[in-house]
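Apart from one protein chain that is not included, each protein chain of the complex appears where it belongs.
Every chain is named by a letter (A, B and C) in the order it is written, and numbering of its residues begins at 1.
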Amino acid sequence: MIVMLEPDSPQSVVAAVLQVASQYKGVTPRPHVMEGSEYTVTEVYLLGPTAQVPTEPFEQIPGVRQVVRVSQKYRVIGRHKGQKMATTGFEYNGVTFDERSVQLFAGLCAVDTRENVESMMAALERCGIRTTRMGAYKPRTNPYEFQGLGAACLPWVFESAGKHGIKVVAMEVTHPRHIDEIRDALERSGNATGVMLQVGTRNAQNFELLKQIGQQRDFPVLFKRGMGITLEESLNACEYIASEGNPKIVFCLRGVKTHLGDPHRNMVDFAHVPVVRRLTRMPVCVDPSHAIGRADAPPDGLPDIFHSIGQGLIAGASMVLVDFHPHPEAALCDGPQALRLEQLAALQRYTHIVREAYVAVVKNGDGSAPTEVAA
Amino acid sequence: MIVMLEPDSPQSVVAAVLQVASQYKGVTPRPHVMEGSEYTVTEVYLLGPTAQVPTEPFEQIPGVRQVVRVSQKYRVIGRHKGQKMATTGFEYNGVTFDERSVQLFAGLCAVDTRENVESMMAALERCGIRTTRMGAYKPRTNPYEFQGLGAACLPWVFESAGKHGIKVVAMEVTHPRHIDEIRDALERSGNATGVMLQVGTRNAQNFELLKQIGQQRDFPVLFKRGMGITLEESLNACEYIASEGNPKIVFCLRGVKTHLGDPHRNMVDFAHVPVVRRLTRMPVCVDPSHAIGRADAPPDGLPDIFHSIGQGLIAGASMVLVDFHPHPEAALCDGPQALRLEQLAALQRYTHIVREAYVAVVKNGDGSAPTEVAA
Amino acid sequence: MIVMLEPDSPQSVVAAVLQVASQYKGVTPRPHVMEGSEYTVTEVYLLGPTAQVPTEPFEQIPGVRQVVRVSQKYRVIGRHKGQKMATTGFEYNGVTFDERSVQLFAGLCAVDTRENVESMMAALERCGIRTTRMGAYKPRTNPYEFQGLGAACLPWVFESAGKHGIKVVAMEVTHPRHIDEIRDALERSGNATGVMLQVGTRNAQNFELLKQIGQQRDFPVLFKRGMGITLEESLNACEYIASEGNPKIVFCLRGVKTHLGDPHRNMVDFAHVPVVRRLTRMPVCVDPSHAIGRADAPPDGLPDIFHSIGQGLIAGASMVLVDFHPHPEAALCDGPQALRLEQLAALQRYTHIVREAYVAVVKNGDGSAPTEVAA
Partner (left out) sequence: MIVMLEPDSPQSVVAAVLQVASQYKGVTPRPHVMEGSEYTVTEVYLLGPTAQVPTEPFEQIPGVRQVVRVSQKYRVIGRHKGQKMATTGFEYNGVTFDERSVQLFAGLCAVDTRENVESMMAALERCGIRTTRMGAYKPRTNPYEFQGLGAACLPWVFESAGKHGIKVVAMEVTHPRHIDEIRDALERSGNATGVMLQVGTRNAQNFELLKQIGQQRDFPVLFKRGMGITLEESLNACEYIASEGNPKIVFCLRGVKTHLGDPHRNMVDFAHVPVVRRLTRMPVCVDPSHAIGRADAPPDGLPDIFHSIGQGLIAGASMVLVDFHPHPEAALCDGPQALRLEQLAALQRYTHIVREAYVAVVKNGDGSAPTEVAA
């Protein structure tokens, strides 16, 4: 059962809900606060045997907007009946993650040299982009391949980010100690930038890691879909994070593993953008680099990677994670799929045009029902 | 080896090429004429042991533009080196199929009643749409399910099409005799409309059917990708049609079969739009109805089917095949995926906005190479 | 509704059933005769609106054993409630196809030369094997690849078969005219041998072909599972054959198409042997050659192809289709997966040992229920 409070409700409303809840044996109330860019929404989850708990005592509390009974599925992240209006999203270090804007996370799949990091950050600054991706911890299929520079590179990565006005660095972690290393390095850098913890596709069902990421509140999370499991299983995995207390999650589609996607590296799954938006309240990110995995282009001159970004955006994705590299041919990891720095401005223009088209079709009301998303 | 002539070359050039070719033992020349909307392109394919055949004697013939050696793969349909400029597409019954325009084939998955056909055709006319889909022959998984009205419905389907100014009806055939039945019914209707023969996904490797379809020139072909085979295998199947002499083929993506596409009926494969455009010279169609298979929409109010159409168009698809029905709940086949007639105008507006965005990104030169597609 | 008669019932019982059935409007009776190796079973299918038809009037006819109401699914081929005892299988040209024995169809994937056919047939005769496979019509992914010798080779293939005492040749057909060509060639050979029509995986849902094969009764059918569709869809496709009147069908598992089967050519699906045996009454064949597609062996020296044959047999498969070639390295089609003639006797011994083990475990009653299969 979820007790939804009015936006920006004072703490006293939460207290009142907790008091009422305490009357029902075995029921554990757990408040969830979602700080959006415009207002804060608080919901109190009633866990346990709530089937016999009546909704009226909660509905009568002033400041309570609605009480909904929810099925087990996606209890925290789900878009439940009656929550259609609920604004999704959050703010972190000055950057907004919701459906009203698009964030372009362009950067290095794997951090290799200071020079390349510096070139990348400078290129972003020239374009006015404040978000990037930087891989320090690289899980690789083969144990003898380059595994990333790890904690050693964090100081100069964060320093470079701060110097160029980068506000958020998306960075994969594969072990809880990486979170500590990142927190420490950030502090030592004077919090020069912020970090979004990325859960990689291979750890999509590493529930112990998910729980640890869910228990910390310092960093928001970018969760990448598991490449060989269903969408439903991946959404359930996100629920592990959220149910531990951290609701600041962006869900990232990155392609699935099947030969039917050949000649692309993976089978692009961006048709699931509207599905994730319907089933949950999470903003949706697309990762075209790992999905496509190659640099080809049709005769129109736009690389497949651009085309797939467009496919994500035209369906309402609001974040893009994309690999760039100053010298793709020399990258230590996934070079063939990296765009060149010269393509960054073009990508930004491309993104803008397609996003405008998405805004237009929604405004135009071309759907079968009135829209509620301002964009 | 392919001898490409200048656009609108006279027959004498073809004759000269054939004469030169006759000097090489075992080599069979086969001319292919592609009538585009603006000009006609002729190519002469030299089949057989061409490894030792020199290119110079052909290059010296006035009117020969270029001679290219091609690998075995996609000999006729392929976009070979040196053919980047070659305009793809064709015209049929007044409708142009190429990359310069988008054709919306909205109609009934399965013909059921005269009233429904008439309602559908009238709705198309009101929107100024001249292309539709109408299923008379329906291959079904289960032998005891409705298999379509067959030849019996053709007279009134074509009559209704003619009455409402419909120029092309896409219609699946599963046996060569269906082609004859269609030809006969069209003639008896005074050629009230035109027909595009559709190869269904279950017959994608029914090579005997493909060869028969390739041997006739009356009707262009809409080839649907096989749902459980690779893209390469499907393109090779198209080559069966083309190598028999009929190059007027549109390639249709319709989703592939894997549980990873859940909750959609199939896994949407429209990221392959740019791939087909790169590997071949065929225009590309998308069929969102069979790929998505359901009527849901995210909070922006646009059904998943719209979103996936947008994903096709933003990547350069130039034809859309989509199921409509006056009463989806009463349809004999695939009702859940049919849009309602009231959504037709909205879809037309939606299509227009997204196509404009595609034209804009190409014009804007946001790619990594100069574009050559005017749109 | 199915009216099952006692084994070897006279025609008068069928007539009595038809008369009773004629009293129910819209109900069409269709007798199915299954000639087993020991006795003949006749069933009368009542098609149409049978929900209101009572079972008693049929049950009271002397010679009627049982009347069962069946769901739509697998109406003819299915193993319905009350049919657990029903013997499956049939006899053709002196060879028995049922669960009591194992038939080894070893032969050429594609007929190439008279010498190779002769060598193969002679090797079979030396081992006392009377069944083989010989591909005359070869559907190939690429239109420019060898497509089989077609009707031209039939005379000398059948002559060689007859000379060496081969009773049944499994042969793929891809067009109804191939059936006629085979019938003609057999007649001209003085019916030197028999033919089992093989439906290939690419034509598994070519319903027009299936219907034609179902309408003839001269030849039994070997139906190969579709490589990219579900088992349920493949079983439904068999029902197309059976519902047209030909119940002499063996269902062949041949692997499915997914990268998860690498490094094998396909993903071996022989765990479905017991599933097909439970859901239907068809004997089950396994084709290890196309499933495995390579000649490797683990350190025990038995090739993967042997191991997978063993996996089929130990689960109750009663037919094996396997590629051999006198010179695998020179085969025109699928050479890498062909066994050498020297391995034929070893395979025969291998098959015998594993089959004995299957018989032993069934006799031993190691299951959860008493067994009814004598083996």
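Everything below uses one rule, namely that contacts are C-beta pairs under 8 Å (C-beta built on N, C-alpha and C of every residue); 3 or more make two chains touch, one makes a residue touch a chain.
The structure displayed is predicted, hence computed values, not measured ones.
Here the chain not displayed is in touch, across the complete complex, with A, B, C. When you scan C:152, C:330 or C:357 for touch with the missing chain, the hit is C:357. Checked against the hidden chain, the listed residues A:23, A:52 or A:142 yield one contact partner: A:142. Across C:268, C:285, C:321 or C:338, the single residue that touches the chain missing here is C:268.
By the touch criterion stated above, the residues of chain B touching the omitted chain are 257-259. Mapped onto chain C, the footprint of the missing chain covers residues 79, 84, 228, 230-232, 256-264, 267-275, 277-278, 291-292, 296-304, 306-308, 310-311, 314-316, 340, 343, 346-347, 349-350, 353-354, 356-358, 360-362, 364-373.
Even with one chain removed from view, chain A keeps its contact list with that chain: residues 72-73, 75, 139-144, 174-175, 202-203, 205-209, 226-229, 233, 236-237, 239-240, 243, 257.
The working rule: only the chains that are shown with their structure count from here on.
Although chain B and chain C share one sequence, what matters here is the overlap of their interface residues, and that overlap exceeds half of the numbers used.
Remark: the per-chain Cα centre closest to the mean position of all protein Cα atoms belongs to B. Its C-alpha atoms superposed on chain C, chain A is turned by 180 degrees; the angle is given in steps of 5. Averaged C-alpha coordinates put the centre of chain B at 37 Å from the centre of chain C.
A straight line joining the Cα centres of chain A and chain C is 52 Å long.
Each of residues 228, 257 in chain B touches at least two other chains.
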